[in-house]
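My structure is below; once you've seen it, I'll send some questions.
Only a single protein chain was left out; the remaining protein chains are all shown in position.
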Amino acid sequence: MPLSEDQQAEITAARATAQPTLRAVSPGMEKHLYIAQRVLDHGFVRVVDYMGDDAAIVQAARVSYGAGTKKARDDSGLIRYLMRHWHSTPFEMCEIKLHVKLPVFVARQWIRHRTANVNEYSARYSILDREFYIPAPDSLAAQSTVNNQGRGDVLQGEEAERVLRILKDDSMRAYDHYEDMLSQDGQQGLARELARMNLPANIYTQWYWKTDLHNLFHFLRLRADAHAQYEIRVYAEAIAAMVKDWVPAAYGAFEDYRMGGVQLSAKGVEVIRRRLAGEAVTQESSGMSKGEWREFVEVFG
Amino acid sequence: MPLSEDQQAEITAARATAQPTLRAVSPGMEKHLYIAQRVLDHGFVRVVDYMGDDAAIVQAARVSYGAGTKKARDDSGLIRYLMRHWHSTPFEMCEIKLHVKLPVFVARQWIRHRTANVNEYSARYSILDREFYIPAPDSLAAQSTVNNQGRGDVLQGEEAERVLRILKDDSMRAYDHYEDMLSQDGQQGLARELARMNLPANIYTQWYWKTDLHNLFHFLRLRADAHAQYEIRVYAEAIAAMVKDWVPAAYGAFEDYRMGGVQLSAKGVEVIRRRLAGEAVTQESSGMSKGEWREFVEVFG
Amino acid sequence: MPLSEDQQAEITAARATAQPTLRAVSPGMEKHLYIAQRVLDHGFVRVVDYMGDDAAIVQAARVSYGAGTKKARDDSGLIRYLMRHWHSTPFEMCEIKLHVKLPVFVARQWIRHRTANVNEYSARYSILDREFYIPAPDSLAAQSTVNNQGRGDVLQGEEAERVLRILKDDSMRAYDHYEDMLSQDGQQGLARELARMNLPANIYTQWYWKTDLHNLFHFLRLRADAHAQYEIRVYAEAIAAMVKDWVPAAYGAFEDYRMGGVQLSAKGVEVIRRRLAGEAVTQESSGMSKGEWREFVEVFG
Partner (left out) sequence: MPLSEDQQAEITAARATAQPTLRAVSPGMEKHLYIAQRVLDHGFVRVVDYMGDDAAIVQAARVSYGAGTKKARDDSGLIRYLMRHWHSTPFEMCEIKLHVKLPVFVARQWIRHRTANVNEYSARYSILDREFYIPAPDSLAAQSTVNNQGRGDVLQGEEAERVLRILKDDSMRAYDHYEDMLSQDGQQGLARELARMNLPANIYTQWYWKTDLHNLFHFLRLRADAHAQYEIRVYAEAIAAMVKDWVPAAYGAFEDYRMGGVQLSAKGVEVIRRRLAGEAVTQESSGMSKGEWREFVEVFG
């Protein structure tokens, strides 16, 4: 269970008490506030606060460009223009604060996004709960045979069973020993900051994570991507669904220009031009390496 | 006049329409929302959005330290503890967005605070207004004779008059010429991105500026300080007054530990100890340089 | 003259004294060290220090990916792979420190790149020199009639003369008055921090600016671009020429994937596919706005 009864009661209470504000309000996001979206077996992500909406992006852009912009484009067109031309600062004017419960090995990838504010549960100060990520059977993937950092087929039969048994047993044993070392029953008890070192990377931690919309889009582009590890991708997808309700115009532009977009190299542009002019281009005549060519052909055939 | 009638009407409209929200609301800040606080002769600062309140700081800290903290301290005591021990991340969980109108030479100092999001009015894209900062007579200070970056006495009589006349005349002439160069009346008109180079540093610009509370406190500590230039200090003071209403407990801790606090060097600690033990310490016996000693004596006599 | 005799002598002295080091050395960059590259009429840019070379990028990447990468690709292929897949951290392992002399209005654009370290000449503390940017006749561009932030034709004849006369006269007069206000001859003299406000945005300032290669590439992509203002572009181009000698493999990848590359939206990818399949696509049937379509056609015909 990702949430205790106490936590669930707190959420219900928080959602019961609307207050008037003069600030920008996003109805789509109010709907999500505080509610924990389940992710993986014990994890969740929930919005605890946000600042701004689509109109706030436009408002900031118009400070920069003056009143003239008001007539030239409607809001959604301006947002698309800003995204297309990499104008990042207006998107930085929206902010989001999330409460996330996630396995430590996912947290270790996530924290690499430096332009964010973080308060993580301290295992130096407090005792972690007995909660570990154990993959669902259909997520138990083999090592990819073509990509060092990718997955192949799903494990089957005895091999799958053995892996699950190892992960479960080792988690439970590690936690039992963690408690044994901490125990002050008939002994002094090891310091928490030391005992935690016995816990494996599939234990759950939690944090508050706050970032602006520009940096969140960057996070989503990398982590909701098909090449991202499944266990972080499901968090990114859950967040993306909330962002879509929060700032629908910005999210639409993001989907078109970033998620669904493709970066062409100078060589790639040249190859497209030649092919549009009727030429048959091969890897050899493209000037691309084999890897580049393979990625290029995946997109354009 | 810092605000046009249109802008004033927009503010009145924005303040007329409260909406329900489930987010944390700071009643002290709602009171300030959108209202332009006049600063200098044509400038202002106004809050356009905020995220969080004192309770949000505490909430984030308790994610880190676990439920145990709940009993140990009340909220205000915990906030003081966090500030005293330089725990910066919980303060980063609050965010503020300001709309500021300010002279360019003030903007040039302000922008050095890098951990902030900024959308500035673009003089490449749009035409600046004819608004210049002309110091009030009692701000017309002479160069300090003891401090290269400080002010001395207020200028008087003819000298003051001459300075004011220069500043006013040069501003108006520069702006007249800016308009002449831009004009498309009987000529092509110089590009805006070039014409702006004729404008002096006392012209007003404006921007949206967004930062978190930790970085805002850092800004206030440096810019609301007695050694800051008067023209940025008045902005910092106007912001400080709003922050006090927004997060009163955090602001109280900031006042005690940062604004009113003093950083002692190892040598300073040693001198205090010796003096408390009854010894009469001089600059020579303190191990401090003359400069350090002078600053030390200013605080402790 | 951008450099005083004293400065020139310092540079000659600095270049005369090579010392042994165990660090990575880039012969291409050693050649540039300290030498001021002239930019605009009184500006310059010069490298004062650097860290790393192409091999340092590879070395950092191989810490991440382990020994296995050693066989898979040569260094230059690995660098291209990293650039293509937006692996930014290995490029952050190189660092550069520049000394730049530039007009204030250029500095105001430049400083918006926040991930950099800056020490700027302080006009609060010291007195600025009488040096102003006056555009060369062929840079005196009219306002674009199609793009709010662009340039049109070069001004000619009387209009050009009038503009140049205004810029020169106003600069000299502003500086004369700056000196008059500062003067302590028979008067107190206005504080430097105030007197500077009379100086126009074409006065030169200078700074030390330090950043890593990843962020420098981002700067170059935006500022060496055809849409950047000419007066910052010439600095970016001068820096780009140095970077090419410093890290030739990384610069080659940057040129191919960033400077010469194109970001296609999901719609753009779809249009290319349809056209490659023989379909004639129009703006209407593309799903793009007029602006997007125009930019698309500029690249692919």
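Think of it as A, B and C in the order they're written, each chain with its own count starting at 1.
Basically, contacts are C-beta pairs under 8 Å (C-beta built on N, C-alpha and C of every residue); 3 or more make two chains touch, one makes a residue touch a chain.
Not measured: the values here are computed from a predicted model.
Chemist: Which candidate, C:Asp75, C:Glu95, C:Asp180 or C:Glu270, sits in contact with the chain we can't see?
Modeler: Hidden-chain contact among the options goes to C:Glu95.
Chemist: Pick from A:Ile35, A:Leu182 or A:Ala266: which residue touches the chain that isn't shown?
Modeler: With A:Ile35, A:Leu182 or A:Ala266 as choices, the missing chain is touched by A:Leu182.
Chemist: Which residue from C:Tyr208, C:Tyr230 or C:Phe300 sits in contact with the chain not drawn here?
Modeler: C:Tyr208
Chemist: List the residues of subunit C that touch the chain left out of this view.
Modeler: 14-15, 17-25, 30, 33-34, 48-52, 56, 59-61, 63-68, 89-90, 92-93, 95, 97, 99, 117-122, 125-127, 206-208, 210, 212
Chemist: Take the complete complex as the reference. Which residues in subunit A touch the chain that isn't displayed?
Modeler: Contacting residues on subunit A, toward the hidden partner: 103-105, 108, 111-112, 114-115, 118, 122, 124-126, 133, 135, 139-144, 148-153, 155, 159, 162-163, 166-167, 170, 173-174, 177, 180-182, 184, 187-194, 196-202, 229.
Chemist: In the whole complex, what residues of subunit B lie against the chain that is missing from view?
Modeler: 65, 68, 77, 80-81, 84, 86, 148, 222, 255-257, 259-269, 272-273, 275-276, 289, 291-292, 295, 299-301
As a working rule, only the chains that are shown with their structure count from here on.
Chemist: What kind of graph do the touching chains make: line, ring, star, complete, other?
Modeler: Drawn as a graph, the chains make a fully connected set, so complete.
Chemist: Centroid from C-alpha atoms only, then distance subunit A to subunit B, rounded to Å. What do you get?
Modeler: For subunit A versus subunit B, the centre distance works out to 34 Å.
Chemist: Using mean CA coordinates as chain centres, what's the subunit B-subunit C distance in Å?
Modeler: The computed centroid separation for subunit B versus subunit C comes out at 29 Å.
Chemist: Going by the touch rule set out above, which residues of subunit C reach two or more other chains?
Modeler: 148
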